[in-house]
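Below: one structure, written as structure tokens.
The other protein chains are all here in position, but one chain of the complex has been omitted.
Chain nomenclature is as follows: A and B, assigned in order of appearance, with residue numbering initiated at 1 for each chain independently.
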Amino acid sequence: MAHVSVRDLEVKFGALRVLQHLNLDVGKGEFLVLLGSSGCGKSTLLNAIAGLLEISAGQIYIAGDNVTWKEPAERHIGMVFQSYALYPRMTVEGNMSFGLRTQGAPADEIQKRVASAAELLHLEPLLKRKPSELSGGQRQRVAIGRALCRDAEVYLFDEPLSNLDAKLRAELRVELKKLHIRLGSTMIYVTHDQVEAMTLADRIAIMNAGVIQQLAPPAEVYGKPKNLFVAGFIGSPSMNMIEGSVAKGSNGPEFRTANGTVPLARYPFIAPPQEGAAILGVRPEHIEIGQTQPGQGGGSGQVVVVEAMGPETIVYTRFGDTPLTIRAEGDLSVKIDDSISYAFDVAKASLFGKASGERL
Amino acid sequence: MTDMSVKSSDYAVTRPRPKIFRNLSSKFAAIPMMFVALVVFVGCTLWSLMFSFTNAVSLPPAVHLFPPDFSAYVSHFIGFRGYEQLFAQDKWSVSVHNIFAYGICALTGEFLLGFLLAVFIDQKIRFEDGFRTIFLYPFALSGIVTGLVWEWMLNPAFGLEKSMHDLGLTWFSFDWVANRDMVIYAVAIAGVWQGTGLVMALMLAGLRGIDDDIWKASRVDGIPKWRTYLFIVIPMMRPVFITSLVLVAANIVRTFDIVVAMTGGGPGYQSYLPANYVYEKLSTALGQSLAASATMMVFVIIIVAPWAFYEFGRKRT
Partner (left out) sequence: MSMSATLASGPSGPKPKRAFDPVRIGIYAVLVVASMYFLVPLYVMVVTSLKDVAEIRLGNVFSLPAHPTFDPWIKAWSTACTGLYCEGLSPGFWKSVYITIPSVVISVIVGSLNGYSLANWRFKGSETLFTILLIGNFLPYQVLIYPLARLTSNMCLPGTDLCLYSTIYCVIFIHTVFGMPLLTLLFRNYFASLPNELFKAARIDGAGFWRIFFQIMLPMSLPIFVVAIILQVTGIWNDFLFGVIFAGQPNYPMTVQLNNIVNSIQGVREYNVDMAATILTAAVPLIVYFVSGRLFVRGIAAGAVKG
């Protein structure tokens, strides 16, 4: 049975329906990431689960309890905010224990919980300090510590690393992963950063315009995106998109474009292939520079830009009129205006119907 | 190969413009500011201070108060004796007693009521704009209007007392405006009426400046709203409180109009505030008036200086 469930959720801001008919199940101990750009509804969903906003329809279950009408404090949640939201006039210790003190928990219990959270997050030397004396990274760890002291069923994170600089973000990301492994608690995490999503998540829920586009483990979201939106959102540099149509050729289904034909025999169709306009998506690392092998599709073009990054090289070229990005390992002796040939790895590609945007 | 090094003879000889001509437009535009700051604020203050040590009196003694008579005066330097004479005046000690009584009542009343109203309005109520308009409109009124309004409201023959009697409650009495000991508190009622709106607006702005996430965090932590206000929000608003307190207090020291309109200073001179005293003495005993105004200035310095040092001394770049 799912640890956290959302059933048929609808949230309105005035007349605007931000979330509609939203269903989600989170397993116990799972690290679920809600990923999307601003305005997609991910924070709204998180706040609805937390009980911080009014919902207009639907139900929310946490650990088997129907918590739809319960106050946030009664939902057994802990929450970490983007702006840390630490109480500025209290010490770190005070911040972490305030909730428990208000509820009248016994002093030794409070002591125990604060100590264990502090140990988990390396906060012991900071316990007597005030938030204004801490760095951004330290403050965020205190915010996490405060959530941990609540001994909740599920921990909610609302873009906690967005206010930190890149280096700190990378450090805290690793710490969060280690924390999850150590605690084994259910965590729901909102972010707009793909890297955070890909590295932290057990499953990712990519959202757009209030709808979950795909809910799957990172590898699947990356390798088998369900629709054009997901394909374009995940991956940097982004997936190459080539227009054309699916047709039945002499050797099986093939993808016909103005600049050549790509055989689709190796492509893992979900359903039997239908003819029609389509878009072929190939990730830059799934294109190989060199002569096309039989059974592969490919093409040739002139090199427009070369970016030598060190461990890899990014080559910008064209497939007919369509710009193409190729990612190759190591150093290449390719220069601007060189003519190169390349081949697509169709088995790892993604094919989408042009009208529906869905994966074929 | 050409010699690329620079020789001293290569420098063109030009004299740099003298510093005073740099940024000339700005300095020109700032001439009024210079005048006001130096001649008026600094110069006139020093003049007043100097003459507060004299026993200047205008000749002949003035007959009318509105406007005061600023004609010729004679003066002799008498040093601190002028201040001694001032403090010996009953009228002055009444004024000083009154400013403390009025000040404390007005400050307490305005801040308690102002903060409470701000908190209530912040509760996502309907008609927020309406309530705010109601509480703030007295601030748009002149001190004269405020004084007159409350003179009528608290007038035993016309206002509150009479209407209570009309309702049958003949035992009710409220004659503070005629009562020597209570009149200043009646003035305070008018002062609170006028000044609360401002405090409420400041407190509301401060409340709205609190990060939303703090409220969310305290809801998740299960902290009841009143505790959040008391232990988290109010401490966070300390700068706003202090700044508002200093500004309102400094303004209270200046109170003048309300007394003129409401009681004329009476009964007798029992509702005099220092500003009224200074004004009366301007025509008749100038030196003393200046000494009194210098003392008022000291009050203000006592209020403002610690705050200014705290605010600007430790963290300004």
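We take it that a contact is a pair of C-beta atoms (placed from the backbone, for glycine too) under 8 Å apart; a residue touches a chain by one contact, two chains touch by 3 or more.
Only a predicted model underlies this, so the values are computations on that prediction, with no experimental measurement involved.
Asks: Considering the whole complex, which of B:Ser93, B:Thr108, B:Thr133 or B:Thr170 touches the chain not shown?
Replies: Touches the omitted chain: B:Thr133.
Asks: From the listed residues B:Ile78, B:Ile210, B:Ile234 or B:Leu247, report the one that touches the chain absent from this view.
Replies: Touching the chain that is not displayed is residue B:Leu247.
Asks: Can you list, in ascending order, the chain A residues touching the missing chain?
Replies: Given the touch definition above, chain A has residues 1-2, 5, 7, 25, 54-59, 61, 66, 68-69 touching the missing chain.
Asks: Tell me where the left-out chain touches chain B, residue by residue.
Replies: Chain B touches the missing chain through residues 19, 22-23, 25-27, 29-30, 32-34, 36-45, 47-48, 51, 66-68, 70, 113, 116-117, 120-121, 123, 125, 129, 131-145, 148-150, 152-153, 158-159, 162-163, 166, 193, 197-198, 201-202, 205, 240, 243-244, 247, 250, 253-254, 256-257, 260-261, 264, 274-275, 278-279, 282, 286, 289-290, 292-294, 296-297, 300, 304, 311.
As a convention for this text, only the chains that are shown with their structure count from here on.
Asks: Quick check: in the complex, which residue numbers of chain A touch chain B?
Replies: 47, 50-52, 71-74, 77-79, 81-89, 98-99, 102-103, 146-147, 150
Asks: Taking the complex as given, what residues does chain B use to touch chain A?
Replies: Checking each residue of chain B against chain A gives 211, 213-214, 216-224, 227, 231-232, 235-236.
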